[in-house]
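Mind looking over this structure? Questions follow.
Only one protein chain is missing; all other protein chains are in place.
Per-chain residue numbering starts at 1, and chain names A and B are given in the order in which the chains are listed.
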Amino acid sequence: MNPNAYFRQFFTRNGTALGTFLLLSVGFWMFIMILLPQAFMIDFSFRHNLPPAEIGGPQDTYTTEHYEFMVYGSAAAEGEFNTVDLGVFVRTLIAAFFVTLFDLAICYPIAYYLAHSASGGWARLMVLSLIVPFWVNEILRAFAFRIMFGSAGVINGFLMWLGVIDQPYDFIRENVALYAGLGYAFILLMIFPLYNAIESLDRNQIEAARDMGASWIRIHRRIVIPFAKPGISSGCTMVFMLSAGALAAPQILGGPSSLWFTQIIYQWFQTGNNWNRGSAYALILLASTIVFVLVMMKVFKVKLGEIAR
Amino acid sequence: MNSNTISRVFIMGFVLAFFAYLFGPLIIMSITAFNSSAFPRVMPWECFSIEWFDVLIQDDKLMLGLRNSLIIGAGVVLLAVPIGLAGALMLTQVSARLRPWYYTIVISPILIPGVVLGISTLVFWDRVGRMFNTGYESIFYDGIFLTILGQATFISAYSMLVFISRLQRFDPALEEAALDLGATNVQAFRKVLLPFLKPAMGSAAVLAFLASFENYNTTVFTIISESTLTTVLASKVRYGINPSISALAVIIVALTLVGAVFFEIAKRREDRAAKAAAQVAAGGRAQAARTYFAEPALMLFVLIFCAGLGTVYFAGTLGLDECKVAVKEEKKRRAAARIKERETLQMFQRAKPGQETGTGAVPPPQTGEAAKGTEGYQGIFAPGNLEGQVESDTGGEPAKGTEGYQNIFAPDNLEGQVGGDQEQKSTGQ
Partner (left out) sequence: MSADVELENVWIRFGDFVAAREVNITIEGGSFFSFLGPSGCGKTTLLRAVSGFLEPSEGRVKIGGQDMAGIGPNKRPTALIFQNLALFPLMTVWENIAFALEVKGVGKTERRKRAEELLDLIALPGQGDKMVHELSGGQKQRVAIARALAAEPQVLLLDEPLSALDLKLRQHMRTELRAIQQRVGITFIYITHDQGEALTMSDNVAVMSEGVIEQVTDGTSLYDHPETPFVASFVGENNLFRGRVTEADAQFTVVDTNVGPIRARTSTKASLSKGDSAFVFVRPESLKFTNGASADNTIKATVHTEEFEGQFWQVFLDVPGGDKRIKMSLVNDGRQLGHAPGAQVDLSFPAELAVALPEGPLAAE
């Protein structure tokens, strides 16, 4: 169908007013809010960091210096890798991966319990109480962990009272607080996809398997987990991406000697005053998350629509 | 005891531990809001107080941030709900060949890190502003305008998902029925589809507002020189913590709980009405009279809430001053005792110079200079210092004398230090 006929049909279907509203809103969203800003950011990341007066001038040429900086550091340190930034980048991804695993490990039993073992009213109360912490501001959640894990916090107090340790342990410095806080922040995004997937599993399938003498482990491995695959991939993707892209929790809970990749991006913008380099770093983060999503789609054989729900 | 019971006990233990992880931090944070100690903590308990709520209300920065957050939240709702609606409707109309592309584009903001969305919005409108050659006072550099746009980018996708899931339950025969009865396309949309989508508009609006209200990652880039509640909170938490933030948390947790309870009651009532209707339809006798029966759970909840509030108010005002004085006395006495102990210890050490200095509990840092000299970098992060510093802030005068290096331990210095490292690296290389 040629575009002209398509538009004519579109407008007869929706009427002029609604048709215009649909086209304008979706157009504004797709182009002005999503595509063009991303395109401009890509363009921006390939330009020199210039004072406003020189932008658009002869100095304003394309360059890959910001990407090179991420890998090699400054030109002065020839041949050396930028171990600081690369290290932070890799550590962020690895840490996010383990936060994801942690969430999956604690959420899977709970999701299964909610979906198949808890009775009606009780399950509903639990689902509701899962939502409550999620609507508390993420800064406040991080703050709560800072209080808990602080040297005068409840955990240190409890451990000292037990006599396990005789002086406060620095959970903040060791990033324990950060990982616990990150895991906490995204529990809901893991548990709901899992819960929805497991809940739709026909209970008879489990009973049939048990009837045939399958062990619990086998039932989960052969029946529940394959069935819940879309939920697992969706939950893992969301938790990984949000952990890797988190900023507030690392700022508040992160140990003083370890940075999160987003914090580096933040510093290029706020204190480093090099937006171009910040954009380049942001793009690297974006690219790595896109790769992660593609890998998840491939490994779990799910569609994008099943992940983002 | 058979294996079934054991596994049941194990499962219940796991569920309990899980919910302890979920609520423990919030409960402890809430408790700290009522401790008069200047550092948010449960132990040692000093005096029961609600003074931190006063501190909170008198915090102009926070109030300004709150105002901006409300404005931005309203703006995001007004932008994201119509866009999400249009996006969902468009999905049903776009040709089958283009649909996967379209869906990928509009769903992508959910998967793009919030930081990246904030940066791209900032960079894009900076360019647009420069294109029109406008100054920094123009709308393209207005933090609130940019934040609304940046947040709405992904919140529109959330609201679109809400509309899509509602649309999936829409029976297309209804629209056909309207057309068949002579309605035009626009009439069918306005009179049949739109009313059906109304509840989804409500939930999309609530979702959009909450998502906007608590957003940090995108906002922190787009807000520029303005502030929102979250950015103010973040800088407060990063540069020094005090229990007024706990007080804010108490308020937010309470509001969330009340919201959740009302949501649940509304849902139950709806379910019950639907069930009653189904009964009527099935030819059974209607028992709809109980629908408006006052919820005993709600009554109980309100009662407990009021009683709690009253107790908190009276307990927080009565006897607070006396208690504070007592605590101060106690602190003074303890500090004096500590100084004395240290003096004896030092005397002891001088007497036995060969002995290790580090015996017993970590010796509280001595003079400022000495601490810096001996412990250097590590000492700055030594556990307990943070707390010690805050204590001194509250006017624990005795401590001040001995801890002259307090600024080093201020939490913002940690940040400063880290930031400084980074800056050094970027400039030095």
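Heads up, the rule we're going with is that a residue touches a chain if its C-beta (ideal position, glycine included) is under 8 Å from a C-beta of that chain, and two chains touch if they have at least 3 such contacts.
Computed from a prediction, not measured in an experiment: that's the story for all the values here.
Shown chains touched by the hidden one, complex as a whole: B. One of B:Asp171, B:Glu270 or B:Glu343 touches the chain omitted from the figure, and that residue is B:Asp171.
The chain that is not drawn here is touched, among residues B:Thr92, B:Thr184 or B:Gln346, by B:Thr184. Interface residues of chain B with the unshown chain, by the touch rule above, are 171, 173-174, 176-184, 187, 191-192, 195-196, 274, 277-278, 280-283.
The definition used in the following text is that only the chains that are shown with their structure count from here on.
For chain A in complex with chain B, the residues that touch the partner chain are 1, 6, 10, 12-15, 17-18, 21-22, 25-26, 28-30, 33-38, 40-41, 44, 52, 55-56, 73-74, 76-77, 84, 106, 109-110, 113, 117, 124, 126, 128-133, 135-148, 150-154, 156-157, 166-170, 173, 184, 187, 237, 241-242, 244-248, 251-252, 256-257, 259, 262-269, 271-272, 274-275, 278-279, 282-283, 285-286, 289-290, 293, 304-305, 307-309.
Listed in rising order, the residues of chain B touching chain A in the complex are 11, 14-15, 18-19, 21-26, 28-29, 32, 39-43, 82-83, 85-87, 89-90, 93, 95, 103-117, 119-124, 126-127, 130, 149, 152-153, 156-157, 161, 184-186, 189, 210, 213-214, 216-217, 220-221, 229-230, 233-234, 237-238, 241, 245-246, 248-249, 252-253, 256-257, 259-260, 263-264, 361-362, 381-387, 414-415, 417-419, 422-423, 425-426, 429.
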